[in-house]
Structure formats: C-alpha cells, structure tokens
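Below is one structure, written out as structure tokens; the observations come after it.
One chain of protein is taken out of this complex; the other chains stay put.
The block that comes next holds chain A.
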Amino acid sequence: MGVLAVLPLFLIIGDVMFKGVSAIVKQLGSPWEFLAWLPPDPLADRWGVGRLLVGTLYSLWEFLTRLPPDPFADRWGIGPLLVGTLYMTALGAVVGFIVGFPIGVYIGEMRKEAFANVARASVNVLVEFPTITIGLFVYAVFVFVIEDLNRTLLSPLSEWLTSALGDGVGQFIGPLGGYNAYAGALALSIIMIPYVALVTASAYASIPDSIREAAYSISGREFKAMFIVLRKAVSRAVLTAALLGTAKIAGETAPLLFTALGNIYYAPFTQATAAIPLWIWYAAQTPYDVQIESAYGAAAVLLVIVLTLFAVAKLAAQKR
C-alpha cells in the first residue's frame, strides 16, 4: 500500500521534470554560443571551466527573462510568468499570514470566547473550499468596487506617488484594470488565511498548560502572553505552516483565472498579470509543440519553487 502513496508523487515529478528539464535544456542551448561573443581567450585552457559557468548562467538568465513563445517562436523563456507568480505569491502569502496568524491565535488560545468555536468551524470549511469560488468571489467584488476605488483612492495616490518618486511607481500602484495582480494576490491570500489559521490554532492548542501558566504569570497583558511568550513556543510550527501555505498558493490556478487572467508580456501589476500555472493551463492545450514544451518547462520551474519551499519548511521544522 505504501508504494501506492509514493508512486503518484514520483510519477508526476518524474514526468514533469523529465519533459520540462529537457525543454529547458534545449532552450539554454550550448554555453559556447554566448562565449563566441567574447574576445578569444589566450588562457582558454586555464579559465575554461569559469567561462563555461558564466556562459551557462547567462543563458539561464536569458531563459528566466525571455517572453513565452507564440506558436512559431523558437527561442522562449518564462520571464513574465515567473515575475507574476513570485509577486502574487509573495503578496498573497504576506497578507495571508498577517491575517491568518491572529485568527489562529484567537481560535487556539481564546477558548473562553464562545465565538471562537464558530470561527474554528468556518476556517475548517474555508480551508477545503473549492478555490475557484474564491476567485469568482474576488472577481465579483473587484467588478463592484474597482471604479470607485480608482476614482477616489488609487488615481490620486498614484499621481502623487509618481510626482514624488518617478514613473516606475505606476508599475505597482495606479488605477487598476479589471484584471490585475492585486486581485490575484487577494484570492491567493484568502486561500492562505484558513491554512495558516488552522495550523497556528492547533500549535497553540498543543502548548502544555504548564507553559501557558508560566506565560500568563510573567507577561502582563494577555496579548503579550499570546503573541510574544507563547509564540516562542510555537514559532517553528507556525513558520513551517507559512512556508507550506506559500508553496500551496504558488501552484494555485483556479483563483487566478478570473483575477489575474494571465498575460504573455511584462505588464504593470495593475493590469492583467501572467502566472506560471495560468500559462501551463493555456499552453499545454494548444496544438503547437513549442508551446506545449514551454508549458512543461514552466511546470518544471514551478515544481522546483514548490519543492524548495517544502525542503526549507522541513529543515525549519527539524532545526535544533
């Protein structure tokens, strides 16, 4: 039976990594291509390895920054996809953690409050919620508020910031389009919140009463006991939860469909924004080999990101 648990994991990783990595390697081409640009090296024998390394890194950088392919392209990369995914995931994770952590403390620690049980039940449902409905909800909310938000807050704010800080600010803050990275990040954060809250709540609930008593007798105010002293007892579990939650939202597709929409160019975050999962969804179903290959290449990068987060989480949990 154990094999059945392990098999799908390795089949998926094997399939994606094999096809993805070979697609990427094809794009990287030979490092000598880049080296041909350099002046001939009189010490070629001595510095050969170094030059090879520089060449490889350069073509990797090219791959990570180029645009994804149109059906007839032959060189392509994952630039906008990577940027969009990193931006929305980071933003979603930060917001999700900032909101989810206190909710978890409330549920796990404020056992006197009758409402804590209601909150726990809601979070339990929300964590298993179909993520596409979360995307749909954020989409509906944005349709509803976006015009007012732009007129009353974002346009004046971005004008003021642009005059103060320069044009670059417009990439991040400005009148929002119907689809934008912030809607995507919001949808991702709503997925992250219950996850972080549940893990935090169970970590707090598992603190032995003897430690809890010590915390309350030395802390002064109640919130100091909960957020400073007891946090020290659960910090590792909560850090792990934050990393795993981040990995979880990095790969989410459904909530981004209505919110970030996807893109194949670098665009300001106030407009439709690309993301790796969205590109995989789109490109893998086209009839063009190069786009299908690029879907696998992007999937391999996504897996590397997610597996790295898993590995860091595992290390953080084990340390000391």
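Everything below uses one rule, namely that a contact is a pair of C-beta atoms (placed from the backbone, for glycine too) under 8 Å apart; a residue touches a chain by one contact, two chains touch by 3 or more; residues count from 1.
Please note the rule applied: contacts and distances are computed from a predicted model.
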Given "Aspartate carbamoyltransferase", "ATP-binding cassette domain-containing protein", "ABC-type phosphate transport system, ATPase component" or "Methyltransferase", the protein name in the UniProt record of the chain not shown would be "ABC-type phosphate transport system, ATPase component"
Of the candidates A:Asp70, A:Glu213 or A:Asp289, the residue in contact with the absent chain is A:Glu213
Missing-chain contact, candidates A:Ile107, A:Val229 or A:Ala250, resolves to A:Val229
On chain A, the omitted chain is touched by residues 111-112, 208, 210-221, 224, 228-229, 232-233, 235-236, 320
